[in-house]
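Missing here is one protein chain; the remaining ones are kept as they sit in the complex.
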Amino acid sequence: MNLTIFLLALFDGISYAALVFIVALGLTLIFGVMRILNVAHGSLYAIGAYATVSLTGFFLALGFAPVFAFPLMLVSAVLVGVLLGGPIEWLLLRRIYDKPEVLQLLVTFAVFMILEDVQRLVWGTQPYFQASALQALGNVTIFGVTYTVYQLILLPLVAIALLIGLRFFLRHTVIGKLILATTEDREAAQSIGIDADRVFLFTFVVGAVLAGLGGALASPTTSILPGMGADMIVLSFAVVATAGLGQIGGAAIAALMIGLGRSFAVYVWPEVAVLVPYLIMVLVLLVRPEGLFGSPVARKI
Amino acid sequence: ADKPAALKIGMTTFLTGPASVFGVPARDAMDIFVANLNAEGGINGVPIEVTYIDEGAGAEALTSEFRRVAQTEGAEVMLASISSGNCQTLAPLAEDLKVPNLMWDCGTQRIFEEHSYDYVFRPQGNATSEMLAAVAYLLKTHPDFETIAVVNQDYAWGRDSWDIFHTALEAMKPGVKVVGEFFPKFGAPDFSTEISRLQALRPDVVLSTSWGGDLDTFVQQAFQRGLMNTSTFVLPLAESSLERLGSSLPAGHVVGARGDHYFLHPERRDDPDFKGFMEQYKEATGDIPVYSVFHASQAFAALKTAYEKAIADNGVDWPDEDQLLAALDGLEFQGLGRTLHLREDHQGVESQLMGTSAQTGEYPFATLENIMIFDGEGLLPPVGETSTDWIKGLDASFVDGLAVETYDN
Amino acid sequence: MTATNKAGTAKPPLLETRELMIKFGGVTAANNVSMQIEAGRNLAIIGPNGAGKTTFLNICTGWIKPRSGKVFLEGEDITPLPPRKIVRRGVARAFQIPQLFTEHTALENLLISAAAREGLRNPLQNLHNIRQRDEMMHLLDLVHCTDVADRVVVELSEGQRKLIDIAVALALKPRLLLMDEPTSGVASSQKHEVMEILVGALAEAGVTSVFVEHDMGIVARHADEVAVWNAGNVQLRGTPQEILEHPDVIRDVIGEEVA
Amino acid sequence: MSEISQHSTPRRAAKSGGMPSLRALLTLLAVLLLAAVPFIAPSMQLLINLALAKGIAVLGVTVLLRAGQVSFGHALFFGISAYAGAFLMASLPGADLILVLVAGVLGAALSGLLVGLFVVRYRGIFFGMLNLAFSMIFWSILEKFYHVTGGADGIRLPRPTVLGMVLERSGFEAVIFYLSIALMVLLGWLTLRWFVSPVGQIFQSLKTNETRLEYLGLSPKRVLLSGYLLSAVLCGVGGSLMAMTQGVVTPEYVWWVRSAEMVFIAVLGGAGSVRGAFIGALIYEIVRVYASAFAGDIWQMLLGGFLLVIILFAPKGIMGIADGLIHRGGKRRATTAEEAR
């Protein structure tokens, strides 16, 4: 394996990992705080992508410059978070927090099914592709390897910014602390004056925005079509479990392992490329049963 | 038999899931054909009613529904299906239920090579004829290539089509080196890694029999990364993505259509029926039709022609089942493309259209030039022989022996 | 005073620890603890909060492993064993924070305990029909919980749970019963009554007991012997009278009423 | 969702005023009604047969739910059993139905043991995801080794003989149908008995306190493994029946969506309820088939909406609703335990 190939594999792995991380981040956040494995995350991801493509197409047709695609990504992500994430938490999940976790999971599964059809009704079955954001940034050449700026620089930057930002937010701000406290014990949090309902709503919306953002950022490099959410959700699940419950740093590393594992597998042993996420997960959990960064929760006795 | 109030037929198609890129256009087209025919009074005065069954709803729902429509709703003929896996399930079921079944869009060559059926017919070609046409076109237009790599979807079609293509290539041009075989998972959102690898390998030819979003993504990304300037792409199903790919499919790449299916079919485009349908379809859906629409037209034509033939042959008002089956045997019919006929093993003989992409500016997407239409007869193994055995026995002279018409565009 | 069996050889103490050490971060929770617990007695453990009393029970039952030192049960080294194996050797435990099957009823908690003790023979028998049912009802009676026998544990109050937790441990018919603050959370009106019956039952069944306790009234009345814990080690050991009047104990543990 | 299954406990049952006999009567009626389907609604026979096969598999998932564990990969055992049958038929054409069933169940049990030994160390999402991982690995193997497994198209499972007789489709379908009903009754009854047995109750106590389990001298992992094996076997039986009914096995049998569907059905029927598993499967299949038949391309949405309504308004599933109806007018015990079923 020469340097060029190595670099190519490395870049592929990194750009893919960045995208996966951004999507998994929202899922980890929601799971970490609310203990809900949000299957609908996949749909929010897909809708974020669809919305971006539609908005970008619309504005470009009006004659806006292609760089305009970037703010539109943010807009789509926020729209997804507020218009979909908000009501899902507010109208559905809120009613069943005292019910077993599996019911909460299934509520999101049901929402996922509904949103899958909604996507098809709104956007049809034909794939969409909208790469103006990608083209707007052009290519870079590093050690003789040409790669798109968007994938090699922008995506990782966004991922790192989100990683640092969210960690800082949760650990060092008051709201972050209140969120963590609510995570641990909803009723105890209420009894010291934390509005757990608001915390959950806020968390879910942020998580949904991140899902939408993931879709928005993915849209220039993939075609947008029915079913794209289902694949992403399984992958993000694997990242969350590998990382350890609600571990944001862990999610970054898990995403990187999966991204690099996959891209190097294509060179070394293409047959297993599809299996990489699962193999990594099984191996990691074999060694660290609580996930990469998780710690065993000892019961107080 | 007595004339029914309506001729009920059932059609399985993907209304949900990724394959709905084919399934939904086919259903839309079917609705148009049926409406047109019923407006003319139907078949011998009997209007047609179609019940659609969603293949995307999973195997249990599909088989249950297939049975319900065939048995309880009393459908006289079934049209099933798109997915090869579903064909394998439904063909024996149709045989057991004794309901005539037209396999309207499934590609696997195995069906009639491994089993024989009384009730099952395929009004179209199969993977063998489709892949051989691609090989033949490639050899005719790029006789000097030395290396090839493949990027196919990781499921039966991706695997089988490469098997056929590869075997044929080995038989007809033994020196070609396969430098890479990639089977990214079905529905993969991203092909960066495979493309990086291809950039390092620099094959002369890149084959991909992918379709739908997978093909779109692959071509778009390959285009962005400049791969399409260094390798010739052979894309046997790209006709169904032309419109969506827009300017991302540059000139000079090989495009196929699973048959002679092309909205600017050089022999058919001036035909008033053809033109009329194109307009009707455009009006109804806003799109140009893709090959599944042509396949639907062929199945519909086979059905209509068979009924008419059975009625005429037997001088009855309405044929019974045996009369219908007899009419289907060796039937000749014409959908939107060229005339087809059914062989004695019930396999259809369908011409294959291949072309090279060109960006003419006439449409906001690539159209085809240097079009060749291969006659289907030469692309299928003789009745009773399996594709694999037959293709292994072919040699370089095969390509020259094919009947083919060539058109500039 | 070592019990001697017929052959005259010295019988090892029921439970013995040798130089147990454990630290959590900067906190030394067990500091060279060497203890011998003879069969047939009720030993009370008292001491300030955070002295390491619960930790001692945790180590003795294999829940946490000491950094150094060993635990012996009748001379057998049980330090490396997981709790379940120690339990099967006749050691049962009731907890400071009750450990119950919260979605089962109180009675079912006991029946499960009995079934675990008996081994699981007939896989198709109904749990409620096992032979030990009456015995379990009796145990519930012992801890004054007959009236909540059919209540699901999540619905019970803290005090009720503590009592049932003790009954569940008793259902295992242990030789050695370790209890962590058995009466904390039990209403004072019931405390003595419950302890009275419990201690009586233990004596009758020949069960050795060790209980951590903060209520000196209970200690004075029900313990044969008292060990005082401080900063991770046994500071004093003696009869209740000796200990409860000891000035250090009064200062550190019992306190003097200022009023 | 307290799974204490008081209703199946004779002593308590007696308390609730003769309800179990009504319950038993209704169950009997339902079984008889099912048995009559080939005569009164022959067009439903296949559908119901598929639902029954799935119901038996769902029962496996139900077992785990009782211990508070959700597996997103139990389709693995469903698929392994189906493929075991298909391979058996391929290597031994004309094998007997019983043999196919036994081979399938053995395959499921064996793989259940192997996977189980590994996954019982985990709980919650880790447990669920590891099961998913194993099922996806098996799925990939099915797709990759397509020369052996037939890839995405799967392999056919020709009709086995029945006690040496070669049957036509209709005869064979009748045999499979009544076999499915018999297995449903037998396995359902066994599972019910197991739930109320000491072993089953200990298994269910995993859900609430493993520390106490350990301090009763039991190994939580061993306890979980026993239930895991049972659930794998149940999924295996379901898979075998499904494969023989369909006549073909495809990798879709182990696809994660199918695992999710099983959990979905289990909760729909009433999480943890044995009868609920079957009722859920029946209703699920019927709703799905008719939604896809009559609402064309929005059947998923309808199904999702249906599930939402059930969870939000009847979180105890269809069995919860049924119980509510049975109990109406009957005596109520004033505890939430009753509610929680």
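Each chain gets a letter, A, B, C and D, in the order it is written, and its residues are counted from 1.
Note that a residue touches a chain if its C-beta (ideal position, glycine included) is under 8 Å from a C-beta of that chain, and two chains touch if they have at least 3 such contacts.
Convention: contacts and distances are computed from a predicted model.
Q: Can you work out the missing subunit's protein name as recorded in UniProt? Choose among "Nitrogen regulatory protein P-II", "ATP-binding cassette domain-containing protein", "Phosphoserine phosphatase" or "Serine/threonine protein kinase".
A: "ATP-binding cassette domain-containing protein"
Q: Out of C:23, C:67, C:221 or C:251, point to the residue that touches the absent chain in the complete complex.
A: Here the residue in touch with the unshown chain is C:251.
Q: Among A:18, A:131, A:145 or A:178, which residue is in touch with the absent chain?
A: Of all options in A:18, A:131, A:145 or A:178, contact with the hidden chain holds for A:178.
Q: Touching the hidden chain in the complete assembly: which of C:39, C:97, C:149 or C:197 does that?
A: Missing-chain contact among the listed residues: C:97.
Q: Which candidate, A:188, A:268 or A:286, sits in contact with the chain we can't see?
A: For the chain that is not drawn, the touching residue is A:188.
Q: Extract the touching residues of chain A with respect to the undisplayed chain.
A: 174, 177-178, 180-181, 183-185, 187-197, 298, 300
Q: Taking the full complex into account, what residues of chain C touch the chain not shown?
A: Here the touching residues of chain C are 24-25, 27, 46-50, 54, 96-97, 148, 155-160, 163, 180-181, 184-191, 214-216, 251-259.
What we mean here is this: only the chains that are shown with their structure count from here on.
Q: Would you pick out the chains that touch chain B and also touch chain C?
A: Under the touch definition, chain B and chain C have A, D as mutual neighbours.
Q: Where the centres are mean C-alpha positions, what is the separation of chain C from chain D, in Å?
A: Spacing between the chain centres: roughly 43 Å.
Q: Based only on mean CA positions, could you tell me how far chain A sits from chain D in angstrom?
A: 32
Q: On chain A, where are the residues touching two or more other chains?
A: 116-117, 120, 271, 274, 299, 301, in rising order.
Q: Touching at least two other chains at once: which residues of chain B meet that condition?
A: 16, 20, 24, 154
Q: Output every touching chain pair, sorted by label.
A: The set of touching chain pairs is A-B, A-C, A-D, B-D, C-D.
Q: Applying the document's contact rule, which stretches of chain A touch chain D when the two form their complex?
A: Interface residues on chain A, with respect to chain D: 31, 37, 39, 92, 95-96, 99-103, 105-107, 109-114, 116-118, 120-121, 230, 234, 237-238, 240-241, 245, 271, 274-275, 278-279, 281-282, 285-286, 289-291, 299, 301.
Q: In their shared complex, at which residues does chain D touch chain C?
A: That would be residues 2-4, 9-12, 190, 193-194, 196-202, 204-205, 207-209, 211-212, 214-219, 335-337, 340 of chain D.
Q: In the complex formed with chain C, which residues of chain A make contact?
A: Touch list, chain A to chain C: 299-301.
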